[in-house]
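My questions will all concern the structure given below.
One protein chain omitted, others in place.
Read from first to last, the chains carry the letters A, B and C; within each, the first residue is number 1.
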Amino acid sequence: MDVAAMQRALREFSAEREWQRFNTPRNLALALVGEVGELAELLQWLTDEEAAAIADDGGDDGADPAAQRLRQRAGEEVSDVLAYLLLLAESLGVDVERAFTAKLAANAEKYPAHLARGSAAKYTDLRPEG
Amino acid sequence: MDVAAMQRALREFSAEREWQRFNTPRNLALALVGEVGELAELLQWLTDEEAAAIADDGGDDGADPAAQRLRQRAGEEVSDVLAYLLLLAESLGVDVERAFTAKLAANAEKYPAHLARGSAAKYTDLRPEG
Amino acid sequence: MDVAAMQRALREFSAEREWQRFNTPRNLALALVGEVGELAELLQWLTDEEAAAIADDGGDDGADPAAQRLRQRAGEEVSDVLAYLLLLAESLGVDVERAFTAKLAANAEKYPAHLARGSAAKYTDLRPEG
Partner (left out) sequence: MDVAAMQRALREFSAEREWQRFNTPRNLALALVGEVGELAELLQWLTDEEAAAIADDGGDDGADPAAQRLRQRAGEEVSDVLAYLLLLAESLGVDVERAFTAKLAANAEKYPAHLARGSAAKYTDLRPEG
């Protein structure tokens, strides 16, 4: 499913409920923050090992119900964050696929593989003002 | 460009720089927060009208350089947030497209169009614990 | 009530429940994000005018129950954010009062009143990397 299809589905969902007028940049930015908060809460008291185990739960037929429940909830929160991010991008006139491709190319040029290799310091610089 | 292709591109980008070991759930959640902060900063001192004007800048050949510059920066920040969100989803074993489709279907059932129509209150409930 | 007294109260609260071991920098940073998300959700669908009305609700004996309820909830969320921020500062060995005084002095020097006056641009620069 490509980003454009996701945005179409979100547009239809909003239109059917007459919610378009709520989809302003600042409303959606604050809503995005709310959902990112939900995602953070899932991980806040876990050790790095416990968090890593969420993906290693043996899949849907796996043996760890707690990890599966966390993975299920993580999927819901990731979806909520993604939904508001795509609605926000649309409200700002941002072409997500084009912006994503351009940013990745810019980062590839900024951090040549042979120099950046294995360096957390370089990674830390992977920020807009970096 | 679908989500799977974006995740492949991000995986390759990390692999070429030997950065995979940094891609843990809690690292990526904190990095996501950092990029959401950059996105919020773009909008923090704008009025709702000024924020709405970012999308109405007449396109790349448009007349408002300030709005175009903001839209450009917004595209970069949206891309950074998306990149960390997709890497985080992968680190948690979340199938993004599947989770997104399931969550949208759940919300559609939870908020019947004929009841939710035009209601901000309903919209506010569009939260996991809602 | 000074910051040191608030931190003492939080320390005692954690100690009585044997929760100190959960108070690590990264745990508390993610918990802080969760509470900031709750605060953002309170404001996400309000217009700037509706948000301004929360403070102008005529006080506790005032006439607007909706604004009073929002102000009550805002107080709870602000308290949660403050609690995790003070616990985080302590986990990082940060002297909050000293850091706050030093940062305010640094900003006063960085943004001379006669130059910064009324300028949102200057205000936008009030960021660490500004």
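To be clear about the criterion, contacts are C-beta pairs under 8 Å (C-beta built on N, C-alpha and C of every residue); 3 or more make two chains touch, one makes a residue touch a chain.
This structure is a prediction, so every number in the text was calculated from the model and none was measured.
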Per the touch rule stated above, subunit B touches the missing chain via residues 22, 27, 30-31, 33-38, 40-41, 43-45, 129
Positions on subunit C contacted by the hidden chain, ascending:
1-3, 6, 9-10, 13, 16-19, 22, 24-26, 29, 32-36, 38-40, 43, 46, 48, 51-52, 54-57, 71, 73-83, 85, 88-104, 107-108, 111, 113, 116-120, 122-123, 127-128
Since one chain has been left out of the picture, which residues of subunit A touch it in the full complex?
26, 29-30, 33, 41, 44-45, 47-48, 120, 123-124, 127
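Here, only the chains that are shown with their structure count from here on.
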Same residues or different residues: which describes how subunit A and subunit B meet, taking over half shared numbers as same?
same
Once you find the CA centre of subunit A and the CA centre of subunit C, what distance in Å lies between them?
25
So subunit C residues touching two or more other chains come to 30, 33, 41, 44-45
